[in-house]
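See below for the structure under consideration.
Here the complex is missing a single protein chain, while all its other protein chains stay put.
Then we have chain A:
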């Protein structure tokens, strides 16, 4: 290293600068300013010490530990692990533990080397330390498996998870088996120890719990769930751990932020993060349930059912934490199969077959049945391959999006929408080519005077795009992105996108019926004809189910549209005039995700305002309409509730999991709750309408409503469903 003394040059240069002048590199960014440390400020400078303060933590690892102290340490570690699992860095959670620190640093080359005090024979025979060490090794190995699962999937650093390890390897190189073996040894040691029996049992329970957690994670890494007995055992041990937590006795200085100095010298000291002990138990139970339940998606025997299953998890309240979401995401690519069932190509074809291409020679899996020699080697196959190559990735990504955190789901949909719009354009070209090569005859779709072609591929794309479009708006409502005065417009927009989707579904049905007729009139073999007819029937079933759901959504949205229009007219939620903006500029911000879509083309702000406000209709007329709409909405959701989450029969599914209660499957329950929430929201909308009708000429009520009306937030009473924001009125 070559060093130069620059003191004199610095002083000379500094002399020419007037005091107060900022010397700033042009590249010095806000990011660097925020990351910069102020030397000498104890809140920022990790090297800054109080007078007489030691730079090292004060904990003596050789001092004996009482059994109750062991227990306290274990519960504290469970607590900090929860903080880490919810997104906080290790440096503020588990790495504030002196014990974990010594176990992992310097990096142990063998498992035996991973001890609290290195090269100390006395330590090895110290009972409490052996027990605590076993617990810590199990814990660290679990963290390692969690980290691997999360980082192998798509996640957002610092939002979902913080992966900085500060060069600690988390026992990556040591097998889970060796660590579990060591735990068995520790359990034996514990039995032979002369601890008071209640505390001894409590400690053994904690070690066994950690063994179960580690084994569960090992199973997950191999794409397997644990059996129901182990699952139930884990909950039982957790209850036992919770009930004995009060035995713990605090160990002073066992956790210290001073350890952060050894992790990185350039990071300001950050406070330790702990959660309440109640949160610890709630979190663990929830995480175990989520992990176990997520395997129920394997019951889905069809791409559409799988989409429903992923959606049900994405919109669970609370949303599963990052680890279970990563686990759910891992099923999309496990052993190169989607949900352990199909290769991505066949998965995509399954979806196409059930929506726009039943009994079609275009799909590789049915080409030999419905193809002519002309199909197999022609340009058509080449074009079809072009479609698959382009779309396969985007299609799987839709499932992946449902595994992101709620905020990212919406934001990623905004991007995906633009991409699907572009794909639709490209697929229209492929459709046109196939249409001319296959000499397709146009037919007359419902409500149209012009014969049309099926445009099967782009039609499939449009269907999925409209779903994403609708979900983008609905997640906006879910996340309270829209201010109260915008809700009339956004519900109008939601209803209008649903309306477009309903028309499109009718068009899709029309061409499936056409195909059905063609198959029946064809000279295919009898069994092939029967198979083709069955495929067409299945597609029609699926389209009908989509139709029913979107129709119900359309009706609630339309009812709420009117309710918010009336509230706007009466200025119940109104804000003062938006001074620095106007309707057109705000429309541009709000509609930015949809601004560039080729189809459906965004209407002008004037047209949008006209359609939203319905100035031509009197409030009386509107409320009569809203009463009719909310009643129809309720009926429509009740119809939906008579069906189930899956269309593909479960007994034909390759893998069926029932819930731990041995009755309804997890997804059945989730789906029923979901639809019931929509029914309740429709009823609540109906009640709103009744209140508004009654208050038509009641100025006192309106004044009262201005003060008391509110929009129930997620999880609030009166928020019957995440999608549906029904105002709470006096």
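Here, a contact is a pair of C-beta atoms (placed from the backbone, for glycine too) under 8 Å apart; a residue touches a chain by one contact, two chains touch by 3 or more; residues count from 1.
By our rule, contacts and distances are computed from a predicted model.
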item: Chain excluded from display, named as in UniProt, from "N-alpha-acetyltransferase 30", "GTP-binding protein", "N(6)-L-threonylcarbamoyladenine synthase" or "Trafficking protein particle complex subunit"; value: "N-alpha-acetyltransferase 30"
item: Contact with the hidden chain (one of A:318, A:425, A:442 or A:730); value: A:425
item: Given A:328, A:417 or A:666, the one touching the chain that is not displayed; value: A:417
item: Residue in contact with the excluded chain [from A:354, A:405 or A:612]; value: A:405
item: Hidden-chain contact residue, picked from the options A:157, A:236 or A:343; value: A:157
item: Touch residues of chain A, complete complex, unshown partner; value: 20, 22, 24, 28-34, 36-38, 41, 43-44, 86-88, 154-160, 268, 270-271, 273, 393, 397, 400, 405-408, 410-412, 414-415, 417-419, 422, 425, 428, 479-483, 486, 575-576, 578-586, 588-590, 592-593, 595-599, 601-602, 604-606
